[in-house]
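Apart from one protein chain that is not included, each protein chain of the complex appears where it belongs.
Up next, chain A:
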Amino acid sequence: MTWQLADKTISSRMLLGSSLYPSPDIMREAIVKSESDVVTVSLRRHNPALQGGASFWSYLNDLSVHVLPNTAGCMSAKEAIVTAQMARELFNTRWIKLEVIGNDYTLQPDPIALVEAAKELCSQGFEVFPYCTEDLVIAEHLVHAGCRIVMPWAAPIGSGRGPVNLEGLMLLRERLKEVTLIVDAGLGAPSHAAKVMELGFDGVLLNTAVAQAHDPIKMASAFAKAVDAGREAYIAGVMRPRDHASASTPEVGKPFWHQE
């Protein structure tokens, strides 16, 4: 089933990073297996000696996916804005995954600079995908700044811990019904992805959990199934937990029953 991500109609609810794979070939196969329509990319200083990005970029072009450039590593609104402008020209897209890091130990976003950069980039016509924490008030500021998509973390980038504040994520989903919410960062296992999808998140963005798996291609497939399962369960309506046992087999007519 297709869904609307900003101005694009896509199929998969799994967005995938292009970093940290053992080789460009494995990256390519993992993207294919994941069936992701959106792949994140980045910008780094041009180094004629290395040509490191050239092969991966030609591989991505062959796959005809939508690229989502990031501003990874930016530590100020100014750096993030200029990086976004360079990415828009180079990748020919107005989509930008906005990262403004406030603490280089936790890679926690700087919420104040993030909102400032988001506001400016939205006014310049960018479709801003801001990477943020699960803080509801910051998410609301991002929406007021013009973001149609908000991407809260599950846990610190690359930690693989899964959602550490499920209540916070649930509150975001409940309060921001009209906003596209994508859980970005910190998911480690397919069950983590299924869990947040069951809560009604619109998608997940993964990188390390797939790329650093023993078999990234198989893991890409595993995550794709988990994301689909979680989404389907959300639509089907997950039962509410009960405090007590409740027999599933009918009580009436059971053998050996007799009145005391």
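Note that in this section contacts are C-beta pairs under 8 Å (C-beta built on N, C-alpha and C of every residue); 3 or more make two chains touch, one makes a residue touch a chain; residues count from 1.
Here, contacts and distances are computed from a predicted model.
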*asked:* Tell me the UniProt protein name of the chain this structure doesn't show, selecting from "Hydrogenase", "Sulfur carrier protein ThiS", "Glutamine transport system permease protein GlnP" or "SGNH/GDSL hydrolase family protein".
replied: "Sulfur carrier protein ThiS"
*Options A:A87, A:C132, A:V150 or A:V204, residue touching the unrepresented chain*: A:A87
_List every residue of chain A that touches the chain not included in the displayed model._
17-21, 27, 40-48, 52-54, 56-57, 69-70, 72, 78-79, 82-83, 85-87, 89-91, 157, 207-208
